[in-house]
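For reference, the structure is listed below as structure tokens.
Complex shown without one protein chain; remaining protein chains in place.
Naming follows writing order (A and B), and every chain is counted from residue 1.
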Amino acid sequence: MPTVNRPGARLAWIGQAFLLGLALLVLVILGRALAANPILFLQQVLNGLQLGFVYALIALGYTMVYGIVKLINFAHGDVFMVGAFVSYFAVARFRLSEWPAAAFPGMPGWLVLLLGSLTVILLSMTICAILAVTIERVAYKPLRDAPRIAALITAIGVSFFLEYFGALGFVFSPRFIPYERMFNVTTWTVGAGGIHRLVSGQAVPDNAITISNIFVIILLASILMQTLLQFLVRRTKIGKAMRASSFDKPTARLMGINVDGVISFTFAVGAAFAGLAGVLFAIAYPSITSQMGILPGLKAFIAAVLGGIGSIPGALVGALIMGQAEALTAGYISTPMRDAVAFTILIVVFLVRPRGIFGEPEGEKA
Amino acid sequence: MNFVYLATSALKIVALLAYLYALLWVLGRKQLWAKIVGVVAAFGVVQLAMTPIGGLRIFNDFDSGLLYQACTMSMVAMGLNLIYGFNGQFSLGQWGFYGVGAYAAADITYRWVDGDARGLLVAGIGVALGGLMILGVNRFVNRFKGMPVLSQFTLYLLGAILAGWVAVVIGNALNPLLAPLLEEGGPLAGYIPQQIVFFLAVVIAGVFTAELSFLFGLPVLTLGSDYFGIATLGFAIIVYTLMNNSDTILPFPEMKGGRGMIGIPQYTTWFWAFLFLLVVIVVMRNLIYSSTGRAIMAVREDETAAKAMGINVAQNKLLAFVIGSLFAGLGGAIYAHYIGFLSPGAFTFLLGFNPMIIVVFGGLGSMTGTLTASFGWIFFLEGLLRVILSQLGTDAPTWRFVLYPIALLLLMLLKPAGLLGNVEWGFFKKPVFVRVRGAGGVAPAPAGAAGEGGQP
Partner (left out) sequence: MRAFRILGLLVILSLALSACAAAPAPAAQAPAAQAPAAEQPAAAEAAAPATSGELKVAVLAPLSGPVPTFGVMTRDGALLAIEEWNAKGGVLGMKIVPIVEDSQCTPDPAVNAANKVIDQDKVHYIIGEVCSKASIPVSEIANAKKVVEISPTSTNPVYTLDKDGKAKQYVFRACFNDNFQGKIAANFALNNLKAKTAFVLLDQANDYVKGLAEVFTADFTAGGGTIVGTESYTAQDTDFSAILAKVADANPEVVYLPDYYNIVNLVTKQAKEKGITAPFLGADGWDSSDLDLKAAAGGYFTNHYSPEDPRPEVQNFVKTFRETYNNATPDALATLAYDATNLLLEGIKAAGVDDSTAVATALTEITFNGVSGQIHFDANHDPVKPLTILKVTDDGVKFDSVVNP
């Protein structure tokens, strides 16, 4: 807009000052916290990281599905819940994690653990993928040409259905079930005195932070999956088809791409990640219930949006920010206000970058 | 299994829907006297059904409770239909505004009954000053064309804080003058002043909600569709969190945070619920068929085209959002005085999907559909389904929320455009303008008179 007289543009500083003020406030709070107790601060950051990496795994499913069909798949959080339950039944009921020991009696313990855990995780991922594809075929596909809101309401319906059907006595039962881990938790204390293994019942020495093997596993799994997905989308043929379908479905179809197949595949991959996240989440926070998916699902979705929905690195970055926002707000501002703070951050980020941090600037057509 | 019992319940739903259509039909008559007689009759019929005559009541408290809930739900859903159905802004924050309206109105009457006029004074003055502030800042903003939205928002925010502060100061100063009159036996403690205060509380709560939505909507409406949806969902969650901390972080000890606000006077009667529902219906219909309404719909169809036709897109989005939130605030206020107890648990974001579901159920952009779906939804889910399931044994009620999503899925798969699509009925039909020529297409006046016609 070259020649229009816009005197208001000179007043942009008012808004910028407002944002700057907010940013300064946050920095002051964090800075004071860091100065007061650096060890505690570091510990809180690590706590936030663990949460963030779990969110990242769930966020991938949201971002992929949204990227290709522009649908907020509210049922994704409940697929995550199913993932946790599948692993629970596999481990606690069917002892699936111990099959290598039964099949090959002489096998060393660590290998049994590794193979068994992997089997359970793969089983969860597979069942979640099948579930998601079923949901997609039954509930979303018939509505592909309907108004987008119809699919969204359907997604909410599927989500309610999974939650309350799962809560029935003969399905998952409405109970909060203590989750049995496949392996024991080991905690290490890291501090001035070096790295030590924490013995149960022993207190943590001063000036040391704690890191558990769960944290390491979550971190590794999440990064591995991000890399795998990035590879899948960028380097493989199906990835290219996914990108093409997300860009322009009719044209992709003309190019001979089986768009419906690609969409189902996207749902399957996203759900497999959700299944993995469900297992990891249940290992880290071992109490499962049919409604456990609602909140992590929502948070992960927000994370995906924050990072720029449709973008895979965005999902990771958004999730990490979300994790930090939660842990640090809980640690230094106020736990009850945590969700409010997280959403305020989201809205403020939107005001600065309306399509999220990694989002593409062009507007999408509804 | 008691079939008579079931049949009566089902019959009530059918009768109620017939009643709604009759109401719309009579409102759609041309003659003013027909409208007035019709509205009074519509009010009277239900009032009669709710009064026990010779020990017989057609509508017992279960039915009338559902009726009040359906009325408030209609208001909320109508507001959302304006925002989403007619203006195309995907808002998940309607439930938050509903909660704000409920708490605001409840606080005013609660304090009033408690002999404290500050609620009314501060909120009333604050709302008035807030309105003035918005007008004032608006004039200032208009002088600087092209001011970034964020700067505008900052100015409005500062203005709102100032207005709120002044209102608190004035309210506190005036309270000692009014407080003695409120005591037991005082001139302002009786039934009539209480009803007036209730009316004021509802209106103030509605306007407060509207102003809040203006502040929030101003920056957030610049976001695209789904992003706007997430931001409004965020609003609903922020409101919920604040409700949970209303006694610790917010300075309202009487709201008792997560424990819930008890002792709200139960002023809502069929008269008030009907009156405000009628006001919402009339305002909504007249707005939609005015030139503003057409502008609002044009924004939904294509923003760029609308802009090219000289429509101020941002302003029209904001208008629809503010009026939609106003309806939600009114609905919340009526709800608070029906149930007499507010707890944040009634305003979680999951329940916030309900108005969205209703709007889609009824058909986006169909006022008749929203009204029907609100009543149908409440009476089906809370009424009929409850009655059926409790007949089937002690385990059956667990299935209520398994059946509900199945119904939702089936309906969406069979009729993705909603029950009524965009069909309108009676009063909601597009009016045929005969007299209006060159006056900018403003809706004919008699329809507005029907609002007053609601008072018997």
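Rule of thumb we're sticking to: a contact is a pair of C-beta atoms (placed from the backbone, for glycine too) under 8 Å apart; a residue touches a chain by one contact, two chains touch by 3 or more.
Remember, it's a predicted structure, so these values are computed and weren't measured experimentally.
Checked against the full complex, the candidates A:Asn47, A:Ser117 or A:Gln226 give a single residue touching the omitted chain, namely A:Asn47.
From the options B:Ile262, B:Met309 or B:Val423, the residue with contact to the chain not on display is B:Ile262.
Only one residue in the set A:Ile14, A:Ala241, A:Ile257 or A:Ile294 touches the chain that does not appear here, and it is A:Ile294.
Summarising the interface, chain B meets the missing chain with residues 5, 60-63, 65-66, 69, 244-245, 248, 257-260, 262-263, 339-346, 348, 351, 382-383, 385-390, 392-403, 406-407, 410-411, 414-415, 419. On the side of chain A, touch with the chain left out of the figure occurs at residues 37, 40, 43-44, 47-48, 50-51, 164, 167-170, 173-178, 185, 187, 189, 198, 200-204, 210, 212, 281, 284-287, 289-292, 294-296, 326-328, 330-331, 335-336, 338-339.
Just so we're on the same page, only the chains that are shown with their structure count from here on.
With centres defined as mean CA coordinates, chain B is found 35 Å away from chain A. Residues 4-19, 70, 72, 139, 142-143, 146-147, 149-151, 153-154, 156-161, 163-165, 167-169, 294, 298, 301-302, 305, 309, 334, 336-340, 343-344, 346-347, 350-351, 354-356, 363-364, 366 of chain A are the ones that touch chain B when the two sit in their complex. Residue ranges on chain B touching chain A, taken from their complex, read 84, 88, 90, 141, 143-155, 157, 219-220, 222-227, 229-231, 233-235, 237-238, 240-242, 244-245, 248-249, 349-350, 353, 356-357, 360, 364, 395, 398-399, 401-402, 404-406, 408-409, 412-413, 416-417.
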